[in-house]
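Shown here: the complex without one of its protein chains, the others still in place.
Per-chain numbering from 1; labels A and B assigned in written order.
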Amino acid sequence: MTTTRTRSDRVRSGLSHLFLVLLLLGFLGPVIWALLSSFKQPADIIRYPLLFDPSTFTVDNFVRVFHDVPLATGFLNTGIVLLFKGGITMFFAPLAGFAFAKYDFRGKNLIFGAVLITLMLPTIVLIIPLLLQMKAFGWINTYQALILPGAIDAFAIFWMRQVISAVPDELVDAARVDGCSEFGIFTRIVLPVIRPGLAGLAVLTIMNIYNDFVWPVIVANTEQMATIQVVLSGLASTISGNRVGADYATVTAELLAASSVALIPLLILFMALQRHFINGILAGSVKG
Amino acid sequence: MHLTRTATVRTAAAGAAAVLATVALTACGPDISAPAESSDPNVLQAPTEESPSGEITIWDREGDLFTVFENTIAKFNEKYPDITVNHVAVDIDAKLQNTLITGTDVPDGVFLDDARVSSFTDFLWDLSDVLEPYSADIAPQKLAVNTAADGIYGIPFDLDPGLLYYNEAALTKAGVDATQIETYDDLLDAARAYQEAVPSARPIHLEQAPFLAQLQLEMYANQLGTSLGDEAGELRLDSPEYEQILTFLDTVNDEGLGTRAEYLSPTDIGELENGNQVFYPWAIWFSFAPQQLLPETSGDWRAMELPAWETGGARSGAMGGSSFVLPKDGENSDLAWLFYEFLMFDEAGYSAVWGPNEVYPNGLNTSIPSYLPAADPATPLFGEVEALGGQDLWEVATSAGAEIPAAGPIPTWWGGAVDYLGNDLQRMLDGDLDPAEVISQSTEQIQTNLIDRQ
Partner (left out) sequence: MTAVTAHSAPTPRRRRLSGARVRRLSAPYVFVLPFVAIFLAFSVYPLIYTFRLSFTNWRGSGAAEWVGLGNYSYLLTSPQFWSSIGNSTVLWLLIVPIQLVIGVVIAVLLNSATLKFRGMYRIAYIVPFVTPLVAIAQIWIVLFDQGYGAVNAVLGLFGIPEVGWLTTTMWAKPTLALLFLWKTTGFIVIILLSGLQSIDGSIYEAAAIDGASRPRQLWSITVPLLRRTIMFCVVLQTLAVFQMFAEPYVMTQGGPYNSTTTAGYYLYNHITRADLGTGAANSFLLVILVLALSLGFVRLLRAKD
């Protein structure tokens, strides 16, 4: 079926592009500002936030950051947590979601209630008892403390249940009748069907773990154990809130430089995911 | 059969769950009992060995100050070669409370805002004994903020005297001599005179950030010898002193003599640079602005003592400031004491902090020592400030600092009060409330929501 692009099609396409580009600028604008600002003299950042004079650009802030701020360790630690905690979630969350979506079992509502509570209760409230627990286990400033509590993200389970319940029951039943083991149904029927959801889950899991700050800053913030957000928050504490104190210009500059640098591995990771994982996987299922 | 067995199992399970729950409920959670009297504070004793040894973990906030302290460690080790200092940059506001409450990985010494010391006294060493040789020589205000009913809990670090920063060039050009100002009434007159010459001017800074405005309010109150909380933690906002201060601020606002802006926001800086805002009653650490953020008027600014509330009254009050605290759960807090003792009371120490170093080639000029022998007007630790026209800021600040009256300790609810007093103050500047209303409303709300619930 050939379709000629009508005029309204072209107009719509043009508008869509315009819309997307405007949004792109809106989303990236502040980040680009942060990046460009980190090349400015610290005082200039505060004084003339919107003026960029390339002749005054300096790499001092970056030098200072690399010297003062343990970025490499931060990346390493974030990477380790991403690998383990992300891996655990990516494997077990869909599995649990499958159980909730396609099975009826006694205690199902109770356990799902536990998932909901985990999702809905603000972390900040649970910190003290959890910290006491970590202390009792001897897990302060360890990877276990960063990875295990909440290792299977409640949000992930919640979402996977959602996604998997859209898989037709007939597929599952048919596979069962064909003699497939329960786990086999999961791996051979469900997982392939929910590939788009899995891809999305991968991205979101990475984002959530990367962003996680409330707990890591409390339980593991020695220089060896700090994740990248903890490292950045150390800089931020001097400037956030009340601007009391004298050196917040230099710290702001460092923070902007550090933030810009911190984004790079993540962007590379996502671009790699895009190219090799998501696009490839989705090649068979892209429509419209 | 199947059903009955299930029913039995279910009942048994429920029973077990109930028992478990009860056990759990009683076992999990903080110790609940009748309100206990506070336990006897433990008083820290200084180490007595010739050359004490061990490792101490010191927490400081990230930033230039961290580097300044880092650079003092070498000097410290000259005196105490066997003490290893593990100096860590930490988000103290985020971490300290949880660390102390759970007793996990507690450092030996922590840098802490004065306003927060009183919240943690239960976790800290009482330093009355070790500070005893020095306390007579420490600025009374700093000692007072660190003193709770049953002891002294912080080693005073910096004294932040309030000063009146003024744009001398602009004022002179308009025919106003700021050095003649002695009282806040004089300041009002000077502002009026300036405004006549420069009609667009709103000469006096009025702080718009609720927290900072409340901090500044306490500076004014300190001059009058009072503060929000007295030694017993009672609110004394409802007093003639606060009435006087609020009326002053209200007058500035009503007569259009004030620039309302958040500290060093773009608006604030803009109005400082264009000569509309020429009087900035603030802590010494405002000095950062002319040096770094005000290129056009750099060199035009000067600092002088604050005006007094009455002729002959105190010409400065403290605004902000920090101290060092020693957690009881720290392993080597007594060694940490030696570190801070060196920094604050030993000439080699305090010269290293305030004197010229790689971070501040001209010295650290955003605060002065709270140890009076170190804060001698005649022997400056930091150099003259170019951005203040080469003024000897040290002399001005230390002289002002010497005048600061003692106030009370900062109550634990001080920060929470910003929601009430801080906001009501801003409402007054909006014109929605008058001073009496601010006082009565805030008093009632602070009392109900903060003090009564302690």
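Throughout what follows, a residue touches a chain if its C-beta (ideal position, glycine included) is under 8 Å from a C-beta of that chain, and two chains touch if they have at least 3 such contacts.
Small disclaimer: the values here were computed from a predicted structure and weren't measured.
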Q. Which listed residue, B:Y80, B:F111, B:W125 or B:F211, touches the chain dropped from view?
A. B:F211
Q: Can you work out which residue in A:V59, A:A72 or A:A174 touches the chain that's missing from view?
A: A:A174
(Q) Can you say which of B:P140, B:G313, B:G383 or B:G416 touches the chain missing from this structure? (A) B:G416
Q) Where does chain A touch the missing chain, residue by residue? A) 1, 3, 8-9, 12, 16, 19-20, 23-24, 26-28, 30-31, 33-34, 49-50, 88, 92-93, 95-96, 98-100, 103, 105, 108, 111, 114-122, 124-126, 128-130, 132-133, 148-152, 155, 157-159, 162-163, 165-166, 168, 170-171, 174, 176-179, 181-183, 186, 193-194, 196-197, 199-201, 203-204, 207, 210-211, 229, 232-233, 236, 239-242, 252, 255-256, 259, 262-263, 266-267, 270-271, 274-275, 279, 282, 285-288
Q) Considering the entire assembly, which residues of chain B contact the chain that has been omitted? A) 24-25, 28-36, 38-39, 93, 97, 100-101, 119, 122-123, 208-211, 261-262, 265-267, 269-271, 412-413, 415-416, 419, 423, 426-427, 449, 453-454
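Basically, only the chains that are shown with their structure count from here on.
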Q. Could you state the distance in Å from the CA-based centre of chain A to that of chain B?
A. 37
**Q.** In the complex, chain B residues that touch chain A
**A.** 28, 61-65, 67, 88-95, 98, 101-105, 209, 211-212, 215, 263-264, 266, 269, 285, 287-288, 292-293, 295, 320, 366
Q) Which residues of chain A touch chain B in the complex? A) 42-43, 46-47, 49, 68, 127-129, 131-132, 134-135, 140-141, 217-218, 221-223, 230, 233-238, 241-251
